[in-house]
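The complex is shown incomplete by one protein chain, all other protein chains being positioned as in the whole.
As written, the chain order gives the labels A, B and C, with residue 1 at the start of each chain.
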Amino acid sequence: MSHNSFGHLFRVTTWGESHGPAIGGVVDGCPPGLSLSEADIQPWLDRRRPGQSKFVTQRQEPDEVRILSGTFEGLTTGTPIGLMIENKDQRSRDYGEIAESFRPGHADLAYHLKYGVRDYRGGGRSSARETAMRVAAGAVARKVLGTGITIRGALVAMGGDMVDRANWDWAAVAENDFFCPDRAAAARWEEKLLALRKAGSSVGAVVEVVAEGIPPGLGAPIYGKLDAEIASAFMSINAVKGVEIGEGFAAAALTGEDNADEMRMAPDGTVQFLANHAGGILGGISTGQPVVARFAVKPTSSILVARRTVDRHGQDRDLVTKGRHDPCVGIRAVPVGEAMMACVLADALLRHRAQVPDAPVSTRLPRN
Amino acid sequence: MSHNSFGHLFRVTTWGESHGPAIGGVVDGCPPGLSLSEADIQPWLDRRRPGQSKFVTQRQEPDEVRILSGTFEGLTTGTPIGLMIENKDQRSRDYGEIAESFRPGHADLAYHLKYGVRDYRGGGRSSARETAMRVAAGAVARKVLGTGITIRGALVAMGGDMVDRANWDWAAVAENDFFCPDRAAAARWEEKLLALRKAGSSVGAVVEVVAEGIPPGLGAPIYGKLDAEIASAFMSINAVKGVEIGEGFAAAALTGEDNADEMRMAPDGTVQFLANHAGGILGGISTGQPVVARFAVKPTSSILVARRTVDRHGQDRDLVTKGRHDPCVGIRAVPVGEAMMACVLADALLRHRAQVPDAPVSTRLPRN
Amino acid sequence: MSHNSFGHLFRVTTWGESHGPAIGGVVDGCPPGLSLSEADIQPWLDRRRPGQSKFVTQRQEPDEVRILSGTFEGLTTGTPIGLMIENKDQRSRDYGEIAESFRPGHADLAYHLKYGVRDYRGGGRSSARETAMRVAAGAVARKVLGTGITIRGALVAMGGDMVDRANWDWAAVAENDFFCPDRAAAARWEEKLLALRKAGSSVGAVVEVVAEGIPPGLGAPIYGKLDAEIASAFMSINAVKGVEIGEGFAAAALTGEDNADEMRMAPDGTVQFLANHAGGILGGISTGQPVVARFAVKPTSSILVARRTVDRHGQDRDLVTKGRHDPCVGIRAVPVGEAMMACVLADALLRHRAQVPDAPVSTRLPRN
Partner (left out) sequence: MSHNSFGHLFRVTTWGESHGPAIGGVVDGCPPGLSLSEADIQPWLDRRRPGQSKFVTQRQEPDEVRILSGTFEGLTTGTPIGLMIENKDQRSRDYGEIAESFRPGHADLAYHLKYGVRDYRGGGRSSARETAMRVAAGAVARKVLGTGITIRGALVAMGGDMVDRANWDWAAVAENDFFCPDRAAAARWEEKLLALRKAGSSVGAVVEVVAEGIPPGLGAPIYGKLDAEIASAFMSINAVKGVEIGEGFAAAALTGEDNADEMRMAPDGTVQFLANHAGGILGGISTGQPVVARFAVKPTSSILVARRTVDRHGQDRDLVTKGRHDPCVGIRAVPVGEAMMACVLADALLRHRAQVPDAPVSTRLPRN
């Protein structure tokens, strides 16, 4: 029942504040014998790292991760993996305004009312900086899942402008600053974001994460359903306000006939689905189809446009959030969403094999 | 890490299959000294009960709940509350087809592949019958929350036809068969559902749940965020494919200025929000505003229109799901959504007061 | 974090009071495909059942267990197993004294101070009646463990009179009323208990549980150590005041040389221990040797000798606990201890195979 832990058998605990000396995490329950070093984690962190394009916060953090425990001679040992990243860019600045006032859309007031004390520097614990540890844990989770499972994320909408799925190209994701799989959309977004940035404004986005190669059977009904775990994982990411699986909210507008994922036997004896409205999950259990999930990220709350608020002394204030500006936090949420998906799946895999060690790994029907 | 338990300090465990002798649940962690009898639970079950209108399944279940433990002389004792409902309407029928084939959109294949054995009668454990226990637990949760907190649900869209919020009247919810707060929409839906029912089809829906009177401070970042708990709770409900908080997916299309919930001091010394895009939750913590959440329910998978599928012997089949037909399972999900919200909030309340026993119960700012 | 649940992956939740309508339990996480019916559970309950000899409480309970969910056509389905036993012998009696006064050695005062309300009938939730559900769950756990693992308990001391290990014969356990493996001791105990019973007194006992056929690797350091789980399991049994593993407290008086379990290779390539001071557990992990654990049960607190106490109105009282008298509750704790050991081991087995699915099942050394 740990507030700062996620997962059950593949269990991630994080600690650290935006402007403290370091952030860190512990991955407990990782199977032994997996090859793991910092080099396996760093590339994923680099993808999430701020300061890499003009569209994300300019905080300069090398985000160099250290593995402090849990490996020996390059292999995981089954003991907890301690991870740490030192905070470098704690630039000396005046926190007066943020210390005194509650930024609209931020956790400031909520933390103040709940805890009474609040580390206001850069948002403290509520900062998206915490997500670096999720990405690090996700890299470990990928090791658990093995190379047969692919988890990829993309930004599929920005400020209401959606990608055209006909243009979808996973290769495009690495080519632009938005993790956008549609080159045409990426071009539009670039223009749009430049304008928003100039205006000191911000915009929301939708992230899609697709996991392929997933065996059937992951997920544990009723309350450990795979989709429920994904929903919790995604909703725990900063600024996320919605989560959907497969057809998602659009399913609410469909008829039963249209939403059915019909099935046929394939020549190789496996069950083939003729559609994937379900997003790879039925009854809370993976079906062997790709797991498809999306989450909505609200627009960055820190903007250069003055907003009405109050301060801790109960005075009305008009507040402009100065400092590094990130016009679309949804962009950096892509690697975070991938990481959370990896963690959820690794956890579900361990749970599944605990209960059903000899379960089938494909949709080939067991004889009976 | 129980698969069939929900919550942490207010902890609900359910058991039972659709056509077994009974379904039941255990509510653990309930505070002592609360007045509780079957009469406190039965009305909520009656609201969810099947067979009450022509738009829901015609299964006839009195759904009479018995409290088997945890109360003494009308008061909760702090020990686990055992609840049970006997299954009455296990009508004798031929399960041949459903036993042999995997119904598209149902958990059949997933359970078959995961577990190898499957109680196919009425969907077994994956049946929505399990939600009766959620409603019973929700009734207990309401006792924990007390009378100052109101939790109400409504159907806000059916088959893509949304309510007009200008017409919203909570009183209307009890007047129609849809829990619809917009009388005009209810009239349209009635017509629409009759046609769908006649056609043997079905349709999806969106449910909104609003909790008012919530104190600030509920929710425990990072991974016990109130919205993450709600997301998990709602996504665990049968047929749910999406969850959103406050503005939800629409937030992804807004700018930071438009999405900001600005604040001003009220004359009584409390902080007042000028909008509620956040749905009452910031940084995973309740702000004192109404908590607003929605979930999307897919169309009923059991339809009278033939769909392509396979059987357990690996043969292609075309399947019509006979039996009781429920053209919009989203309707009965309304009381379930309310119950899950109640359970999440009761749990969050206990967690909050464990860590911060003297936290403020309003947005009146603490002096400091 | 459920107060009334035990275990992690093989998870048992119990509910019910001594004199309520029923007691029950839920076993969650049980693997699918195991043959299970009431006939697998009932014999273990019969062993624990009261009223079977003159040395245990004369409450007459058939203790007929019903499986209400989680099996289908004689096999476990992987869904929660709901278990229930109706309470039959809730004899009409005057609870005046026990309702008003706090029995020394019982939970009465503690429950009263903690919860404010208290089901005083027969001790309510604190009654040893709850242990029937542990025994039922233990029967399921034995199914999970399979026939290669044997778990047996025995009473090894009563009132300070210990068995002579030279006389140990497991066959003797079923021959006397004490689960005593030493026929000579059993004869002495019979005489002793008859005298104590006549005097309205009671006496404590020590129970030993031995599990054989345990694979190495069970237990998860640091805080999920197998011995820590056993300690928690045993200490949660009513009236238990001490737990020890292997040499236990006697190890505190040994030297390192004497306490070392030396090793040699056996001709079959397995590691053989030359002693078992460790009780089959090193570093919290099973070694493949028999797991040996003991627990101390205090004398029955309900005695016919007057003791000084107070009542709920703050008046001094002298109290004789009338009613059914059980001169040595330690006797009936033997099947309960076995059951808890079975539950702990089943849970550890599932945890172990989640993390290390291909771990060796004997002490044959892996090549490396």
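By our rule, a contact is a pair of C-beta atoms (placed from the backbone, for glycine too) under 8 Å apart; a residue touches a chain by one contact, two chains touch by 3 or more.
Keep in mind that this is a model prediction, so the values were computed, not measured.
Q: Where the complex has a chain not shown, which of A:Gln52, A:Thr77 or A:Asn167 is the residue touching it?
A: Looking across A:Gln52, A:Thr77 or A:Asn167, the contact with the absent chain belongs to A:Thr77.
Q: Residues on chain A that touch the omitted chain in the whole complex?
A: Per the touch rule, chain A residues meeting the hidden chain are 1-5, 8-9, 11, 13-17, 20-24, 26, 28-29, 32-33, 66, 68-70, 72-73, 75-82, 84, 114-119, 124-125.
Q: Considering the whole complex rather than only what is displayed, give the residues of chain B touching the chain that is not shown.
A: 1, 9, 29-32, 78-79, 221, 350-351, 353-357
Q: Touching the absent chain: which residues on chain C qualify?
A: Residues 1-6, 8-9, 14, 102, 104-107, 109-116, 125-126, 130, 157-160, 196, 201-206, 216-217, 219-225, 227-236, 240-265, 269, 271, 274, 277-279, 281-288, 296-303, 305, 307-310, 312-316, 330, 351-352, 356, 359-360, 363, 365-366, 368 of chain C touch the chain that is not shown.
The definition used in the following text is that only the chains that are shown with their structure count from here on.
Q: Superimpose the Cα trace of chain A on the Cα trace of chain B, which carries the same sequence, then give the rotation angle to the nearest 5°.
A: Copies differ by a rotation of 180 degrees.
Q: Centroid of chain B to centroid of chain C, CA atoms only: how many Å?
A: Measuring from centre to centre gives 39 Å for this pair.
Q: Report, in whole Å, the distance between the mean C-alpha point of chain A and the mean C-alpha point of chain B.
A: It comes to 25 Å between the two C-alpha centres.
Q: If you average the Cα atoms of chain A and of chain C to get two centres, how far apart are those centres in Å?
A: The separation of the two C-alpha centroids amounts to 45 Å.
Q: By the touch rule stated above, which residues of chain A touch at least two different other chains?
A: Chain A, residues with two or more chain partners: 1, 9, 221, 351, 356.
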